[in-house]
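One chain of protein is taken out of this complex; the other chains stay put.
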Amino acid sequence: MALIGALILQLLQMLLVLALAPGLIGLVRKVKARLLRRRGPAIVQPYRDLARLLRKEAVIAENASWLFRAAPYMIFAAIWVAAALIPTFATGLLFSWSGDMIAIIALLGSARFFLALAGMDVGTSFGGIGSSREMMIASLAEPATLMIVFSLALIAGSTSLSTIAEFMTSPEVGLRVSLGLALIALVIVALAENARIPVDNPATHLELTMVHEAMVLEYSGRHLALIELAAALKLLLYVSLIACLFLPVGLARAEDGAAALGWGLVAYVLKLGFGGALLGFFEVSIAKMRVFRVPQFLGAALMLGLLATLLRFVSASF
Amino acid sequence: MYLDLALAGVAGFLCVALAGIALARSRTATPIVYGASLLLSLIVLAAALAALLARAPAASLVLPLGLPWIGAHFRLDALAAFFLVVVSLGGATASLYALGYGQHEEAPQRVLPFYPLFLAGMTLVVLADDAFSFLLCWEVMSLASWALVMAHHRDADNRRAGYLYLVMASFGTLALLLAFGLLAGPEGAYGFAQMRAAAHGAGLAALVLSLALLGAGSKAGLVPLHVWLPLAHPAAPSHVSGLMSGVMTKVAVYAFVRIVFDLLNAPSWWASMIVLALAAATALLGVLYALMQHDLKRLLAYHTVENIGIIFIGLGLALGFRAAGMNGAAALALIAALFHVFNHSLFKSLLFFGSGAVLTATGERDMEKLGGLIHKMPLASVAFLIGCVAISALPPLNGFASEWLTFQAILLSPALPQWGLKILIPGVGAVLALSAALAAACFVKAFGVTFLGRARSDAAAQAGEADRWSLAAMFILAALCLLAGILPGFVIDALTPLSQALVNGRMPPQAPIAWLAIVPINESRSSYDGLLVFLFISLSALLTASAIHRLASRRLRRGPAWDCGFPVPTPITQYSATSFAQPIRRVFGTVFFAARERVTMPPPGDMGAASLAVTLRDLIWDEIYAPIAHGVSRAGDRLNALQFLTIRRYLSIVFVLLVLLLLVLALWL
Partner (left out) sequence: MPHLAFDISHLLAGGLVVVSFMLLYQERLYSLLNVYALHAVVLALAVAWQAYIQDAPHLYVAAAIALCFKAIVIPLSLHRIIERLGIHREIETVVGIGLTMLVGIGLVALAMVVMLRVTGGAEPIAREDLAFALAVVLLGLLIMVTRRNAVSQVVGFMSLENGLVLAATGARGMPLVVEISVAFSILIAFIVIGIFLFRIRERFDTVDIVALDQFRGERR
C-alpha cells in the first residue's frame, strides 16, 4: 500500500513537471513583454502552440534518416526522466535515488548529444553551426556544473539531490562562500544551457548567432512540439534545481502527510513564478554576447565552481 | 585447472600461427586462422571467466622453458583472471570480426601468422609470474603488433609509424627491464613471488614506480610518451587496431598495476601526485588532439590516449588512498579504474571495428570525404552510435558507470591528509569533467560527419552495408556495452577479489541492493541505477511516441531541406569535421596547439576565392621529441666519421678501450 502511494507521488511529480513547463515559458515571455511595455501573449500561449504543433503534419527533409525522427523522443524522454529525479515539492520520492546529481547532468548530456546529432543529420549549414556551437558551450558548461555538484556534495556529504536538499533545510548550513560561488556559477550555467539571453536568444529564428534554434531548424509538427516541450522542461529543471538547492523553503518529505505535501506544492509553484519573473527581468536588462565571448562567460562559471570546490577541499570549516 | 586450460589455449595460438605461415598463400587460410583464433579465445575466455567468478584460489605452474635455472613461471590469480577476460574477449570479438573483414585484406600473408602470435603474447604477459617470461612475452607482443602495423608497409606513413613504434617499444621494455632488475635486487630473485615477499626501501620504490610509469606508460600512451600511438594503431588492419587500442593498452595497464600495486609493497603518497598529474594531462590532451583530427581511425586512437588518462586517474587516486590507509576509498578508486579498463576495451574495439567497416565500404579514413553513411550502412551505424554514446560517458551506457565511480572516488579525497593532494585532486576532477564533455563533442563530430548529412564523395555515396561477421562482432560488443552499463553492480562484485588482494579493501556488495542499483559507500551518500534509468527512458520514449501517434497527428511528408530558406544543393556547404571543431579550436587550440587561422580575402571587386588556412603545432612533438631526434641525428653525423677509418685506427680504438676498462677495474677493486 505504501509502495502504491509512493508510486503515485512519483507519477504525480512526472506529470506536474510536464504540466508546468510550458507555463513557465509563458510566464517568462509575459514578464519580458510587460517590462517592455507590451501586452504580450497570454501565459497559456505555449500550451496552445504545442497543441497546434501536435495536430499538424510533420514535414521532414528528403534525406533525413531514422535518427532524425527518433531523436525528439529520446531527447524528450531523457530530459523528462532527469526532471522527474529533481525534488520539486517533496524530497525522497520513490525513485529519487536512482540517479544522483551527476547522473542528472549526464542525462541532460545524453539529450544534448542526440540533439546535436539531429542538427547534423540533414546536412545543412545552419544545423552544423548550431551543433558545433552547442557542443562548444556544453564542453564548458558541463564541467562547470560538475564542479558546482562537487562543492555542494562536499558540503552536504552526498551527491544525492534529496539528501542535499534536506541538508540545506537544516539549520547547520550557515552562510558559506562556497555556496555563494556555486549559486552564481549555477545561474550562469543555467542561462547557457537553456539558450537564454546573454548566450543565445530564444526569440530569434534568423540570426547567425543563434545556437539552439539553428539545430532544430529542420523540425516541424509533432517533432518540433516535443523538442520545444523538452526545452521548456529543461528550463523548469534548472529553475527547480536552483530552488531546491538554494531556496529549499517548504520542501516536504515524501513520507509527510497530505498537508505538508500540499504546502510543498504551493511553495514550489510560488518559487517557479519567482524564478520565471527574475529570469524575465534579467533578460530584458542585459544584451546578448558575441559567440566568442561566451567561453569567457562560462569559463568564469567553471572557475567559480573550481574555486568553490577548492575552498571545500582545503578547509573543512569553509 | 583454469590455468592449464589458458596455457593450452596459448599453445593453440602458437600452432595457429605456424598454420598461418604454412597456409599463408591459400585462400582458405583466412577463415581457418580467424576461426581457430576465435575458438581458442573463447576457450581462454571461459577459463578466465570461470576463474574470476568462482573466485578460484591463485594457481601456479612452472614450465621447463626459458632460462634453465629459473624455468617459466605462470600464475592465474584474480588480477590476471580479470585482465585475461579483457584480453580474450577482445581476441574473440576481433577474430569474429576478422572472419568477415579479413576477406578484404590485400596482403593476408603479412597478417595471418602474426595475429595469433600477438594474441598469444598478450595472454602470456598476463599469466607470467617471473620477470624473465614477462619481458619475453612482452617483447613477443610488441614485435608481433609491430609486424601487424607494418602489414601495409608500402605506405610511407605506415613505415614512419612502425619505426616510431619500434623505438618507443624498445624504450618501454628497457624501462620495465630496469624496474624488474631493481625489484629483483642483487640476488637476482626474478620470480614475482620473491619480489612480493621482499621489503623495498623508499628510494628504490620511487625509482621502480617511475620506471614502471615509463615502461607501461609508453605502451599505454601516457602523455608525453603517447606520440607513437596515434600513428601506429590506425596503421594496422582495423581488427588489429581494435586489439591494440582496446586490449594491448590494457595489458600495459596490467603491467603497471602488477608492479605498483602487487609487487611493490608501499609507494609513498607523492607517487600518486605524479600519476594523477600525468593522467590528467593525458586525458585532456588526448581528447583535444582527437578533436583536431579528421582521420577517423586516428581520432579513435587519440581517444585511447584520453581513456588511458581516465584509467590512470583512478589508479592514482587508489595509490593516494592506499598510502593514507583509506582502504575502502582505495578499493572504490581501483575498481573504477578497472571497470573503465573493461569498458574501454569494449567500446574502443567496437568503434575501431566500425571504422574498419567504413574503410571497407568506402576506402576512406578521412572524415571530410564521408557522410550520409547512415543510409547506406544502417546496421553498422547503429552499432557505431552505441559505441559513441558509451565512450562519451552518457547514461545509461557503460562509460558513464565507470566515470561516475571515478567521480565518487574524487569526492572522497578531502579526507586525505596531504595538502598537495588536496589542491591537486579538485583540479583533476575538473579536468576529468572537461575531458568527458569534450569527448561528447568529439563523438558528435565523428558520428555526425561520418554517418549523418550528405555524402561528400562518390565513394561514400556508393557504400554498402558491412558483412554479417563484422556486424555480429559489433553487435555483441554493443550489447555488452549496454549490459555493463545497466548492470554495473555485477561487474563491481566480480572485481571485489582484486581490490581485496591489491589494496586490502572492498566496496559494499552490490548484488543484494534493491533494483540492482550501485552504491559505492552508502545509500544516503550516492547511488545510481543504470537499469532503472534505462527502463525509464525507454518507457517514457515509447509512451510518448504511442501517445502522440494515437492522439495527435501521425502524418509525415518529405520535402526538400528548408535550411532557413537558403538550401544549397552541393554537399560541400555542410559542416565539415574541421569546421565543427572550429569553436573548440578557438577556445582551447591557441593554448594547447598554438593554433593560428589566416584568412586571405581577395580585394574588393576581385571574384577570386577567399581562403582560410589553419595551422596547428603539436607542441609535445616540437618541444620534446624533435630536439631529441635532432640531437641523435647530429650525434650520428659526428660518429659517421668512425666508418671510414683505417684498420690500424680501429685496432687502436679497441686497444685504448681495453686499457681503459682494465684501468677502471684496477681502480675499482
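All chains are identified by letter, namely A and B, in their written order; residue positions are counted from 1 within each chain.
The criterion applied here is as follows: a residue touches a chain if its C-beta (ideal position, glycine included) is under 8 Å from a C-beta of that chain, and two chains touch if they have at least 3 such contacts.
In this text, all values refer to a predicted model and were calculated from it rather than measured experimentally.
**Q** Taking the whole complex into account, name the chains on display that the unshown chain touches.
**A** A, B
**Q** For a quick check of understanding: of A:A141, A:L245 or A:L311, which residue touches the chain that isn't displayed?
**A** Only one listed residue reaches the unshown chain, and that is A:L311.
**Q** Which of these touches the unseen chain: A:L11, A:A42, A:V177 or A:V249?
**A** Hidden-chain contact among the options goes to A:V177.
**Q** Residue-wise, where is chain B in contact with the chain that is not depicted?
**A** These residues touch the chain not displayed: 419, 423, 587, 590-591.
**Q** For chain A, which residues touch the unseen chain?
**A** 174-177, 180-181, 184, 295-296, 299-300, 303-304, 306-307, 310-311, 314-315, 317-318
Throughout what follows, only the chains that are shown with their structure count from here on.
**Q** Nearest whole angstrom, what separates the Cα centre of chain A from the Cα centre of chain B?
**A** Comparing mean C-alpha positions, chain B is 35 Å from chain A.
**Q** Flag every residue of chain B that touches chain A in the complex, lowest number first.
**A** 371-372, 374-375, 378, 385, 389, 392-395, 400, 404, 407-408, 410-411, 413-414, 419, 422-423, 425-427, 429-430, 433-434, 436-438, 440-441, 443-445, 447-449, 452-454, 515, 517, 523-529, 532-533, 536-538, 540-541, 544-545, 548, 551-564, 567-568, 571, 573-575, 579-584, 586-587
**Q** Would you tell me which residues of chain A are touching chain B in their complex?
**A** It comes out as residues 54-67, 73-74, 76-78, 80-81, 84, 95, 97-100, 102-103, 106-107, 109-110, 112-113, 116-117, 120-129, 131-133, 135-136, 138-143, 146-147, 150, 153-154, 157-160, 163, 205-206, 217-218, 221-222, 225-226, 291-292, 295, 302, 305-306, 309-310, 312-314, 316.
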